[in-house]
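Missing here is one protein chain; the remaining ones are kept as they sit in the complex.
Note that the chains take the letters A, B, C, D and E in the order they are written out, and that residue 1 is the start of every chain.
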Amino acid sequence: MRPNHVKRAWKEKKQTVGGWISCDSVYVAEMMARTGFDWLCIDMQHGLLDYNDVRDMLPAISTTDTMPFVRVPWNEPYLIMKVLDAGAYGVIVPLVNNRAEAEKAVAACRYPQDGIRSFGPIRAGMYGGRGYAKYANDEVACIAMIETAEALANLDEICTTPGLDAIYIGPSDLAFAIGLQAAGDNSDPKHVETVNHIYATARKHGIAVGMHTGSLEYTKRYLDQGFDMVMLGSDTAFLGRLAGMELREAREATGTSRVEPGEDYS
Amino acid sequence: MRPNHVKRAWKEKKQTVGGWISCDSVYVAEMMARTGFDWLCIDMQHGLLDYNDVRDMLPAISTTDTMPFVRVPWNEPYLIMKVLDAGAYGVIVPLVNNRAEAEKAVAACRYPQDGIRSFGPIRAGMYGGRGYAKYANDEVACIAMIETAEALANLDEICTTPGLDAIYIGPSDLAFAIGLQAAGDNSDPKHVETVNHIYATARKHGIAVGMHTGSLEYTKRYLDQGFDMVMLGSDTAFLGRLAGMELREAREATGTSRVEPGEDYS
Amino acid sequence: MRPNHVKRAWKEKKQTVGGWISCDSVYVAEMMARTGFDWLCIDMQHGLLDYNDVRDMLPAISTTDTMPFVRVPWNEPYLIMKVLDAGAYGVIVPLVNNRAEAEKAVAACRYPQDGIRSFGPIRAGMYGGRGYAKYANDEVACIAMIETAEALANLDEICTTPGLDAIYIGPSDLAFAIGLQAAGDNSDPKHVETVNHIYATARKHGIAVGMHTGSLEYTKRYLDQGFDMVMLGSDTAFLGRLAGMELREAREATGTSRVEPGEDYS
Amino acid sequence: MRPNHVKRAWKEKKQTVGGWISCDSVYVAEMMARTGFDWLCIDMQHGLLDYNDVRDMLPAISTTDTMPFVRVPWNEPYLIMKVLDAGAYGVIVPLVNNRAEAEKAVAACRYPQDGIRSFGPIRAGMYGGRGYAKYANDEVACIAMIETAEALANLDEICTTPGLDAIYIGPSDLAFAIGLQAAGDNSDPKHVETVNHIYATARKHGIAVGMHTGSLEYTKRYLDQGFDMVMLGSDTAFLGRLAGMELREAREATGTSRVEPGEDYS
Amino acid sequence: MRPNHVKRAWKEKKQTVGGWISCDSVYVAEMMARTGFDWLCIDMQHGLLDYNDVRDMLPAISTTDTMPFVRVPWNEPYLIMKVLDAGAYGVIVPLVNNRAEAEKAVAACRYPQDGIRSFGPIRAGMYGGRGYAKYANDEVACIAMIETAEALANLDEICTTPGLDAIYIGPSDLAFAIGLQAAGDNSDPKHVETVNHIYATARKHGIAVGMHTGSLEYTKRYLDQGFDMVMLGSDTAFLGRLAGMELREAREATGTSRVEPGEDYS
Partner (left out) sequence: MRPNHVKRAWKEKKQTVGGWISCDSVYVAEMMARTGFDWLCIDMQHGLLDYNDVRDMLPAISTTDTMPFVRVPWNEPYLIMKVLDAGAYGVIVPLVNNRAEAEKAVAACRYPQDGIRSFGPIRAGMYGGRGYAKYANDEVACIAMIETAEALANLDEICTTPGLDAIYIGPSDLAFAIGLQAAGDNSDPKHVETVNHIYATARKHGIAVGMHTGSLEYTKRYLDQGFDMVMLGSDTAFLGRLAGMELREAREATGTSRVEPGEDYS
């Protein structure tokens, strides 16, 4: 079976950099994979895509060594099982609040007797290769998002959930959780302190810890801080950011205003 | 009928900046449109998309005032007619070599008696609104690409084709046409000279002239030169360029190497 | 941020007329939107479509001022959040039975501290525009369907759920709830009485109230009665009704019978 | 092999009524088929759909006895062959101008030695059943549209093309051909006269003749006149017509104006 | 209404043979249906497809008399209702553990007063035909999978659930349930004994009983044993098995090794 070298890297204290996929294009998925990220996460929660999009995008990522992760939209066992069957090697589960929910997520990622995953790795067996049934419980990464007030209160018990491979911070929802406005990259001292607390707690319990960013600046900050998995940016954010910036610069540098629509013919 | 304000701008000597769409995502199309380009071109030639992708992407562009153009994959009347029926307000026709081919492209864009377009503006009538049948011949922009040696030889006769609204330079194929290697933004003197010659010829005949670029730098250059339509960049090029640049910087700044895949389980 | 003018109309005691979308065609969605309904609801419950269909259809509705609503298939928070992220301005939640379920639906529509909606309005932010994060809780309409016996028993407590914007009657399931056969437009006195009771209860509590119909006749009846939102008909019902009626008339008026299939070649 | 009972009906002087499919929904295709038309034509020319839409819609029509026709976007042999392979039993070819073009269309519909159709009836063999290879040349209907000035000039030679099963009038393009504005159902005397001339010419040569309409009124007129195939209406026209009419009536009868969008939040 | 002749066959002690669909191709679905299975199950659990795939595949099955079943990915009422609305005549529900879960599955399949199914058989009404609302509760087959340790402990109470039509054994998960490795066709004595026990229990309670296999050999075994529904194989398993076997044989018989990729150009 193909090993999950990202999960292994975490065990060896190597840091990983990932990307995010929010749009439903197989071509974009392959392009992101060929960029050289250690892992890519197809986002079924806030991303504009659904299961059958994911199904067709995972093979495109499999043209490379980039590890394919999927964020499921909810801690729903069947959704976790379906993306694993399609070949995801990691599952990011949003809004995990407590130990019971973390255990539920882990159970959906593991075949019995370790969990309750139903057997049928229809594409995963092809991608993973011989031995998938035997080793999948070890290789699939189960990652719980820490982003709610309840999760902050239960952080120790979540971090010590058997079989949980990593926790992952969602900064926008985390801002809500500590009474701030939603914002991604966040330098509010309270936010920074909370992130530091989560990081320290993960380190204390020996579980990998990841951080979601929206910029190079914050990615560097969190890599420097020691995070095991840092998310640099999403497909559509890269696209939108550069397109917007260059269009503004082109117009400004050349004095080319946007042309205005005229009146309709009557 | 909704007017084609990009075509009108050209007549009023206003310059326009456009974008390019190469992937098959409705969401990406809307995101590009909301960036503020004057026009967007969905590329059916080299872009990874087909007619039914275009059909679903055009409404997303129609949530804004950005003018929707389509590059057809070939000077094929029925393909031109199909994208016009779907609501394109401009058609970019690749590889136009001579007057006859330019006339063929124009004819496909115009209802009789001006041309041979078959009547059935099934979505165009909704998007264009009342009066489409009457005014479409005036408003739809027919744009011929100049990018072959034969076209260079026939430049005057192409530029004077009745009903042709603009010529548009494809720099990579143009490089082939003058014996160079394919390359987009091109500062080879021979390439620059050829572009200048095309620009001057268009100006001489009073036809709008456009240029395809892949960078802010060249966009500024051609806007400064006076081109009527300059293409700044494509969705996937923006995406790939920024993702690649930031990933390299993140790795270099923090000393985070890509993690390597390990051996399979035997 | 773009306001939800349908929700505002209800507050100003203006009535609204809506349409329903049951098939998976972007073109049909745009056509329905351009018909001039105040709101359109894409039906993920009984309609033959799924999330990625909705994602591509919402931009088509956004070419007009028609407010985009979605009926989710179940009172499932993540489904509500996903359609809101895609740009829905209203969510119709089926089979709400009691206060707890109504509160659950509302919570999924509101960002903290008002609710539990996770932050990531990936298309909604584009469609809604600047200020979405700040005003979305006010503008998004949360609409609970009243159609079960349990809901009838709990009508007062549902109608007074904080943050619930409207209740909406599903006449077929309501017929089941009061011991009748399923039927849409229904003049059974018991059904009429129940509808009247729901209407009066909504009025008593000052919550907007809507009614689902399948005909012009019943739409007029309920508009005359004062309903705030009345659903006139669905895309496929319009299609099927007129096609069937005209085909019958064409055959009858001209004596043109359907031609019968013959025997296969052996 | 399943016979083409529409083509047989024409030979037996039975009239047939058909419908038109312009949108890309499998469900709509099945709904149209279950309405009871003798034949249905999926429109790849002006309809908003492409080959892979047609491929998935043809099985839906095959749940009934309705004969599946496809209008190809152009007289292009490979497009004709592809829709036949997918199970179309009739092909409507637009804009046929002369004998050579009619022969080209027929040749694409017939296996050698009668024509040049390439062998590979991948779905047609399933739908048609045993004997398809042997009988397909007899059963597949090849139908040429008469809608250009050139075709009017060459009407006799087109109508006598060996293997051509029917001619079909496209009224909008025909209006162009005789110097009128494009319009579907057309009572302009010149248009009526031209239609009558085409009808008479077809009768003279013993070839079936069809007419495209957009209303019950004109369908009855042409059935009364004796046309062999009359097209009553398209999916989206039925939908749009009834939705628009009922919405207007609902608003007018109840005095319910459309609610207006308000100002954006600043 | 069209009857469910598979469900009737079980009552008449006739055995049925079924097939399985795991890939998202309408054409493959029709091909499987035309093979002559008594029933076909589209697999939304481990199969690589989602609801809108199922929606387009069901009509393809409806071109034949083969009964269309769907395995939902989870015992989730709204998913069951959605596939029934799309025309499924049977629902296979995975991982049913006890009486309460079996009752939940049955309730989702039945309109009130027998259950809680919401009314809106949008395609089912077309496929089922007149009387669907009246007879659907009798004709739709609700089938619970027996494949967990908990289900084995609760077998009698599951088998006697009112309205449950059949139980269906999932051999791989069942192997987990009794402490074995996951494997499909299984001759481990403990597995055989468990299957026999389930079979006997079903017979005792007079409920139909089905078995999932992956081979002709096991299909024959279970048909000989008397199972009411035996699953012979899936689309992709047939494909993969024969392609692999013939490719090996072709290479071996002719000494044709696989050609190896060379070095990249540098």
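Everything below uses one rule, namely that a residue touches a chain if its C-beta (ideal position, glycine included) is under 8 Å from a C-beta of that chain, and two chains touch if they have at least 3 such contacts.
Remember, it's a predicted structure, so these values are computed and weren't measured experimentally.
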Not-displayed chain touches, in the whole complex, chains A, B, D, E
Per the whole complex, from B:Glu139, B:Asp173 or B:Asp228 the residue touching the absent chain is B:Asp173
Which of B:Pro73, B:Gly125, B:Gly163 or B:Pro261 touches the missing chain? It is B:Pro73
Where D:Ala86, D:Val140, D:Ala177 or D:Met211 are the choices, the one touching the absent chain is D:Ala86
Even though one chain is not shown, subunit B touches it at residues 22, 24, 45-50, 52-53, 73-74, 76, 94-95, 147, 170, 172-173, 175-177, 179, 181-182, 236
Touch rule applied to subunit E and the missing chain gives residues 1-3, 5-6, 8-9, 14-17, 19, 22-25, 27-28, 31-32, 35-38, 48, 65, 129-131, 134-135, 216, 219-220, 223-224, 230, 232-233, 235-236, 238-244, 246-247, 249-251, 253-254, 256-266
Residue positions on subunit D contacting the omitted chain are 50-52, 55, 76-78, 81-82, 85-86, 111-113, 116, 118-123, 133
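Here is the rule we go by: only the chains that are shown with their structure count from here on.
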Listing by label each chain that touches subunit A and subunit D gives B, C, E
To bring the C-alpha trace of subunit B onto its twin subunit C, one rotates it, in degrees rounded to the nearest 5, by 180
Judged by C-alpha centres, the chain sitting nearest the middle of the protein is C
A student comparing C-E to A-B should find more C-beta pairs in contact for A-B
Note: subunit C sits from subunit A at a C-alpha centroid distance in Å of 33
Within subunit A, the set of residues that touch 2 or more other chains is 22, 24, 48, 50, 52, 76, 236
Every touching pair of chains is listed here as A-B, A-C, A-E, B-C, B-D, C-D, C-E, D-E
